[in-house]
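Note that one protein chain of the assembly has been removed; the remaining protein chains are unaltered in position.
Residue numbering begins at 1 within each chain, and the chains themselves are lettered A and B in the order written.
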Amino acid sequence: MSDATQHGAGQPATRSLHHLDARTKRRNASEKRFKALGIGAIGIGLAFLVILLVTIVSNGATAFQQTFVEVPVYLDAAKLDKKGNRDPEDLKKATTFTYKPLIEKALLDAVEKSGATTDLAKAKDMKNLISASAASQVRDAVLADPSLIGTTVDFKILASSRVDSYLKGRVHRDEIAKDKNITVAQLDLVDQLRDAGIIHKGFNWAFIFGADASDSRAEQAGIGISMLGSFYMMLVVLVLALPIGVAASIYLEEFAPKNRFTDLIEVNISNLAAVPSIVFGILGLAVFIQFAHLPQSAPLVGGLVLTLMTLPTIIISTRAALKAVPPSIRDAALGVGASKMQSVFHHVLPLAMPGILTGTIIGLAQALGETAPLLLIGMVGYIATNSPDGFLDGFVSPNSAMPAQIYEWAKRADPAFYERAWGGIIILLIFLLGMNIIAIILRRKFERRW
Amino acid sequence: MPVLWIVVIVVVLAVVGFVMGRMRALHSAGEDRRSLHSLPNYYGFNVAMFTAVPALLLLLVWMVAQPLIVNTRVSAEIPEALLDGSNMSLVMSDVRRVADGLDTAIAQGALSARQAANIDLQTTDLREVLGSVGVALGSSVDPATLNAAQTYRGMTSTGDLAMTVLVLLAAIAGFAFAYLRTNKDFRARNTVEKGVRVLLIAAASIAILTTIGIVLSLVFNTIEFFRLYPITDFFFGTTWSPSFGGGSELGILPLLWGTLYISLVALLVAVPIGLFAAVYLSEYATKSVRGVVKPLLEVLAGIPTIVYGLFALLTVGPFLLSIFGANGPTAAMADGGWMHAGTAVMTAGLVMGIMLIPFVSSLSDDIINAVPQSLRDGSYGLGATKSETIKQVILPAALPGIVGAVLLATSRAIGETMIVVLGAGAAARLSMNPFDAMTTVTAKIVSQLTGDADFASPEALVAFALGMTLFVLTLGLNIFALYIVRKYREQYE
């Protein structure tokens, strides 16, 4: 401060540069604090990312493991084929209710044989240990091969979701007092059966390739069918958005005159890019379903909505790619007598292609993860259990989509579905990661410096 | 004839046209391609274009128009009695279902075409017949419905036949027209380029069509809603309690309040973190740090919102509840804790804030980088430290752009759906407590339009009015923000 008074005297204070004054020290401290704030902000951002990823992986990894029960089932001819003629039509009359006691009995026998000590002595007591899907699994096997009747066949059936959750550490003995679906005695038995190798965990292929299941069968639910739904939607988006987006960009970047109409299109595109996705859902509902009567829950409609939603993204990145091609290329083509159209399609477009594809893949990745518009066109709440019959049917037959399926599981009451939801997210993120890696590789490989 | 076959035939015709057009042109030039006006392929493309484009366009228009016309005609025939206690769109969907079911039954061989055309409800249980081919009906078929369904089938099949004939005729006519015009002096390239240009313009116009589609679908349904529900009650009502039995109160204020409150919390998280991160990355970080950290932060923006929604519902909500809930360490401060359930304004706001961090940081980073280096040099040259330069020169210079970025982030927050659907709760209330569950405009659009809502009721139509409000709000914010950002960029160009 002292030098202030000397200001204007033409003889500024001569302080040594090698000595930091108090004010500079204060200023440097404030500099350090400010820098620390910046590092802190980045640290928090990255910490959130890490927490998010750790949460996803730690909660979802178990979805890829499933508990199975290995049990030899005696397929009693007296019950399954009362007429004794092995006629498939008659065999169909035996419903899953007929098969269920057989399996429960078989498990009880296996328990006794393993020498486990338990008070559970009735076949009924085994009900809670095995999935409700077991009966139909055995029935399907019998219908496929009636000669099995009367023999004992080894089956690998799903354990119930309570047993599965118990072995994965999510169900504890002290929390199940009110649970009708499992008892402490049954859990004790599960421990012994696991040691005996009758109950064991295995990789859960059914989760990746299987169909969704109803509310009470969490252990059976898979994401495979909705993955197919997502695949069909992406196909629609790719087939429509890429050509339309490229055509629109070529027009705007290369041919459009500077006039009101062009301005209008430009304003529209930049605004559409920022319209909330749910509004596109309303558009899809009103135009495609109410007005054009396209089928509800169909991947075709989902694909159309997502196409409209991703078009602005694709147009913006395509235009950037076209802009990056230097004018000298166009001039060179025009200079040898090519028409404007030829110069664009023969020279500019091929050079811009890597950039366009990168933008398209990123647009597709965005569309793949989008959920909100799908809620409104009925792709949620639909239980995706059937694969489409044939390729074309896949576009119009009702289906779900991966993010919609995840949402569906998140809403269900049984917490066993949460694991599926996290697992579904892992699969979804793997797809997104793959798409982004392809985009990065494309960009690296074809990156051009003019 | 199925549409697919029509398309295939037209495409095959176009391919044939390409080959024949090309040959005819070469032939007319005496097999000497140098005396042609255009390259031979252009003559082929010309014929293919005239064959396929008008025909496919006609097909598309027809496919959209026919159901509309048939619907109007059939619904005009439906007797008043059938409408009792129901509405037209429900009756029409029954009619369509029966008609489609009959077609399915014929296709699967459960009925012959003649049987289907002369069904007597006295002797046949149509519901069972259709059920056997996989078409489930809610109730047994009413004679009037069956009647309408038969008319519907009749008109549709006549229409389909007419469409097939006309589309194929159009393709052949286009083929003939272009083929006959082909000779060596014909300016094929110019014609094809003109055609391609029209296609390009059409593609570019889809952006406008989309906007028009959005506006129309919102406006018509919103007007319909205001016919059933007073506009003032909607905009100034403070209660939101829809009940599909009637007597709903549909005031938007609690929803708007929830939306804005959650957005505010999100911005309070995202703006400081995003801004400081952007400042650090653009002013302090070395190139290598920037090259690693920036893409990592942007990963947060690439994660689908459903993931954040799940994170809010299953991780953040229970975590906050364990601190601020009835059993948490803060329970003593408030009677029974501030938080009563995992879903709350705080839960959704916090998670949405995380999602917006990269959004704010990327935009701010761009904007800070646009501040000219000369201003930094000027400040450093005077002996200012980096932080002084940032606080007193760079941020004030970048302020308009940053305001624009924050507005864009706000618009994002207001329009976000999945996080609030899963994380904010379902109760519409006007409360100041950030640990209360509240709901938003987007969440209510979802809940009013999913499920088996009757689209003619005010409870479903209100979603369109909500959508309209959302659209206008976000559009206004976006236009304003883009305007500010553009002005800002012009300043330094």
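Quick note on the criterion: contacts are C-beta pairs under 8 Å (C-beta built on N, C-alpha and C of every residue); 3 or more make two chains touch, one makes a residue touch a chain.
Note that contacts and distances are computed from a predicted model.
Set against the options "Phosphate ABC transporter ATP-binding protein", "Na+/H+ antiporter subunit D", "Heme exporter protein C" or "succinate dehydrogenase", the UniProt name belonging to the omitted chain is "Phosphate ABC transporter ATP-binding protein".
The chain that is not drawn here is touched, among residues B:379, B:442, B:457 or B:478, by B:379. Set against the missing chain, the residues B:2, B:79, B:143 or B:396 yield one that touches it, B:396.
Touching the omitted chain from chain A are residues 1, 3-4, 6-8, 10, 12, 14, 16-21, 23-24, 27-28. The chain not displayed touches chain B at residues 286-287, 372, 374-385, 388, 392-393, 396-397.
Definition applied: only the chains that are shown with their structure count from here on.
The mean-CA centres of chain A and chain B are about 19 angstrom from one another, to the nearest whole unit.
Of all residues in chain B, only 4, 64, 67-68, 71, 89, 96, 189, 193, 196-197, 199-208, 210-211, 213-214, 217-218, 220-221, 272-277, 279-281, 283-284, 293, 296-297, 299-300, 302-307, 309-311, 313-315, 354, 357-358, 361, 385-388, 390-391, 408, 411-412, 414-418, 421-422, 442, 445-446, 449-451, 455, 463-464, 467, 470-471, 474-475, 478-479, 482 touch chain A in the complex they form.
Here chain A touches chain B in the complex through residues 27-28, 30-31, 33-35, 37-42, 44-46, 48-49, 52, 55-56, 59, 243-245, 247-248, 250-252, 255-256, 264-265, 268-272, 274-280, 282-283, 285-287, 290-293, 308, 311-312, 315, 339, 341, 365, 368-372, 375-376, 378, 380-381, 392, 403, 406-407, 410, 418, 421-422, 425, 428-429, 432, 436, going by the rule given at the top.
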